[in-house]
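Only a single protein chain was left out; the remaining protein chains are all shown in position.
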Amino acid sequence: MFPLIDTAYFQILAFTVLGVGIIWLILITFRYLKTESNKQQLSLIDQINALLPQTQCGHCGHPGCLPYARAISHGAAINQCPPGGKHTIQALSILLNQANEPLNPCHGEHTEPLVAVIREGECIGCTKCIQACPIDAILGGTKLMHTVIESECNGCDLCLEPCPVDCIDLIPRPGKQLRQWPLPSHIDVDQHNIGANP
Amino acid sequence: MTDFLSILIAAAVVNNVVLVQFLGVSAFYAGSNGLKNAIEIALLSATVLIVASLTNLLLTKTILAPLNLMFLQLICFVAVSGSLTVLIFQWLRQKFPDSLHRLHLHIILVGGNSAVIGISILNTRNGLSFTENIANSIGAAVGFALVMIGFAALRQRLDTADVPQSFRGPAIHLISAGIVAMCFLGLAGLV
Amino acid sequence: MRFLSLFNHDSSRIQLRKSSGGIKPLSNKASSLRSRIMSTPIPKILVLPLLQHKGTPAKPIAKSGDRVLKGQKIAEAADASSAPVHAPTSGRITGIGLHALPDEFGTLAACITLASDGNDQAIKTTFTADFQNMSESDLLERIRDAGIVGMGGAGFPTYLKLQSSNEHPVDFLIINAVECEPYITADEALIREHACDVVTGANILKRVTGAKQCIVAIEDSKIDAIAELKLAALNSAIQIAIIPEKYTAGSEKQLIHSVTGREVPAGKYPASIGVSLHNTGTAFAIYKAICEAEPCISRITTVTGSTLKTPKNFHVLIGTPIAFLFDLCGVDQTKLSRIVVGGSLMGTCLPDINAPIIKTTNCLIAGSAEEFTEPQPEQACIRCSFCADVCPVNLLPQQLYASSRCQDYQQADNFGLFDCIECGACAYVCPSHIPLVQYYRASKSEIEKQRTNRHNADKWQARFQFHQYRYKREKKQKLLQSSSIEHQPETEHNKQADFSREKARLEISEAVARVKARRSKLITTSSVATEREDKP
Partner (left out) sequence: MNKVIYCSPQLNGQQSIGKIMLWVMTACIPGVAASTWFFGWGTVLNILVTMIFAVALEALILWLRNKSLRIHLADNSALLTAVIIGIAIPPGSPWWLLFSGICFAIVVAKHAYGGIGQNPFNPAMCGYVLLLLTFPLNMTTWHLPVDTLFDELQFSTLSWTSFMFSLQLCFPALTSDDVQLTEYLDGFAMATPLIEYELAKSSAVLVALKNNTSLFASTSNTGWEIVNFGFLLGGLFLLTKKIISWQIPLSIIMTITVLSLLFYAPGSTAVYGETYLHLFGSATMIGAFFIATDPVSAATTPMGRIIYGIIIGVAIYSIRVWGSYPDSIAIAVLLGNFFAPLIDHFCRPRIYGHSTRSGL
């Protein structure tokens, strides 16, 4: 009797299994590279721009989100976008493999979503805010009353400054903020406040 | 045939390039921060490792040894592996144009991988026949890729762990690599 | 079980499949099934929220002060995904104001409060009762008009479900009487006492959806209900599937898989695979709406819990305050430590006791401290995967927990967070007492918020790009215009242009002066007002 390993059947079986395994591995790597290659790869600037909140507000010191994305790709700091706040900085730090510093306050604070409202009574129809609005969210003709389309406005306060009569102000976006469950406040187990006090 | 396999397994598992011989640890650590690009870098450095060590082997056997220029060995190896890395990257860039643009970062990792030169030098020193050296370098490449991908998955899991502040980041990663190296050391003498 | 084998002829054709996961908690349903369903006396004040289900709230049509009769429509459906609200009893509407809803945050929503006058005078309807010769569209219209919503707790408007099942041919109509959650016995009591009405309701649904097969699924532990159901379903083409007793055997996806073997694809509704699933309460409400011409103004609710002297099932009017029901059952306030709406595993704590009963409240539990023990402190997850074994949707709760704990929402989405039906089985078996469902709910709302941000960002980017394109186009047109003007002599038009620019500047300065004058007057009056406020 001789150990099973020396029998011819086992060796043929073992080598076929090994061969099939290696061929399968090679096929997988090429398929992976193939799928990876025809996946539409955005340029680095587009990837950064996709992460920015697109409010075009200019708080980051650049005229819009695309210029800021271009500046980031050339090494600008990634924590200058107040509307984006924590999430944008975290996403950028993951994409660019940089440290995840907090938002630097000199560019403004991260606030709840805002929306601009025109006090129609005082509007003199000078169409200055219409030209200033980056996303055409203000309706109105010359010498006619203007109003802000609430669903389109992104609260970027570019229209506040050019208005000669200061009749536009920013209010928190209305609409029902549904209460949600927060993450259990203690990740460390020692505080015992289980559940969320309403 | 079986001794080819046993050398390959010995090079891959028993005296693993990264965890037992501690070659290419920098590429191993830098490349394994995300599973996706760990797999990419592992594949690339495996191909570079195999191709470079084989060409170096040919180089020594045909040119350096007969003309006893062995002292030039290190310089030639560095030159060969550097140029090979660039060549392979160019070839890959043509074949998969838009997928690998991100890999200009990886070129340093793969090119500067000390395992490439380490394996080539060991190949000349250990007096194995030509085919056995091929098995040795293929095994080393497979071992490097396997351990790197495994370590990348391990690192992903360590990032969700509540590690004490002073151990966060590279400290805990290197401790884990140490424990795995201790375990691979236990496999000594397997073949 | 021997007694049942006699009748076991028609359920043999349904081949039940084994469903994965699930737990067997203590059912403690016996206490609330001792007595029959009792209809409650009419409470003084009824609070009817305009939004009692998933969808958009209804628009009130009755004004405060009107006298309304029982069954009269007081709020019209705003759009397709809304349901009308009817007056449960005759009385006078005292007002439409904010009132707490029976959910865990006590959210305030617009509600119609109705003061009942006690004589319960019903509205006359010219509606014939036999549904045999009514056309499907009439039946559908009648269901929509009666404001019937899913009674199983999900609260999806039934009209919307039936309408979406018209586009796809419906092979199976399933009436869900499984009710696998502990404490809830509403459906079981309903089938015990109104089995034939539920069967006629199922037949109506069968006609509306045109389903080839109608199956009533019930748990094997409800023996009397099964016997009652078999008697009622003897001559009709309804089959009865007897499901082994297990928690989450009654969840929609689980039941569809075990009865029909089909799986609802992720993110889609059962209608897309030819299955229409309705709760027994919905079938009963449809029966009442069609045969007794009574809109959805009442439902069966279990009121149970160890602190109640006589827990039982109530045939309760929609809008009855919960405190009223507890007093009916004789609640012992000292031992009451936690009020739960819905079952003990998917139900929510109630912060405010006088919130009203709405169309989807199927159970109220007045629990004592021993019954709902204080949760022990949360410890670290030891990846023992008890939770993965019991997950009915075959997820990996320990990986979901790890990624949502370190707020890596992309990873959580990858592991299938949005397939989680929040049944709580994983948190029930977790040896480290981790509130897993709270982690998943928090991560879901966080991902939801990020998705809306992403959607807005894309929308604003598109508008910004169009703004730039429009700006360039206008500049090009101005250039064309000014170049075509050049070779014309200095025409009247140009002088006219300078003069109008001058006039515009003048007008602007006048308007600015006018506004400043009014603004200064405004400030003086408002400063007077603020002084008055500071004084008290």
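Order of writing sets the labels: A, B and C. Residues in every chain begin at 1.
Definition applied: contacts are C-beta pairs under 8 Å (C-beta built on N, C-alpha and C of every residue); 3 or more make two chains touch, one makes a residue touch a chain.
All values reported here derive from a predicted model rather than from experimental measurement.
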Of the chains that are displayed, which are in contact with the missing one across the whole complex?
A, B, C
Among C:A30, C:A80, C:L108 or C:I382, which one is in touch with the chain left out?
C:I382
Among C:I45, C:C196, C:C291 or C:L396, contact with the omitted chain is made only by C:L396
Listed residues B:L5, B:I107, B:I121 or B:I172, member touching the removed chain:
B:I172
Can you list, in ascending order, the chain A residues touching the missing chain?
1-5, 10, 181, 188-190, 193-198
Touch rule applied to chain B and the missing chain gives residues 35-36, 39, 149-150, 153-154, 156-158, 160-164, 167, 172, 175-176, 179-180, 182-191
Contact footprint on chain C, counting only the chain that is left out
23, 25, 104-105, 182, 253, 257, 263-268, 338-340, 344-353, 365, 367, 372-373, 375-377, 379-386, 388-389, 392-396, 398-399, 414-416, 419, 422, 424-425, 427-433, 435, 437-438, 441
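In the analysis below, only the chains that are shown with their structure count from here on.
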Whole-Å gap separating chain A and chain B, where each centre is the average of the chain's CA atoms
37
How big is the gap, in whole Å, between where the Cα atoms of chain A centre and where those of chain C centre?
31
Measuring from the mean C-alpha position of chain B to the mean C-alpha position of chain C, what distance in angstrom results?
57
Note: chain C residues in touch with at least two other chains are 380, 405
Can you list every residue of chain A that touches 2 or more other chains, as numbers and ranges?
187
Tell me, which parts of chain A touch chain C in their complex?
49, 52-56, 64-65, 87, 122, 124, 126, 133-137, 143, 152, 154, 164-165, 167, 178-184, 186-187, 189-190, 192, 194-196, 198
Which bits of chain C are touching chain A when the two form their complex?
104-107, 349, 351, 374-375, 377-380, 404-405, 407, 435, 438-439, 441-443, 445, 450, 453, 456-461, 463-464, 466-467, 470, 507-508, 511-512, 515, 518-519
Which of the residues in chain B come into contact with chain C in the complex?
157, 159-160, 162
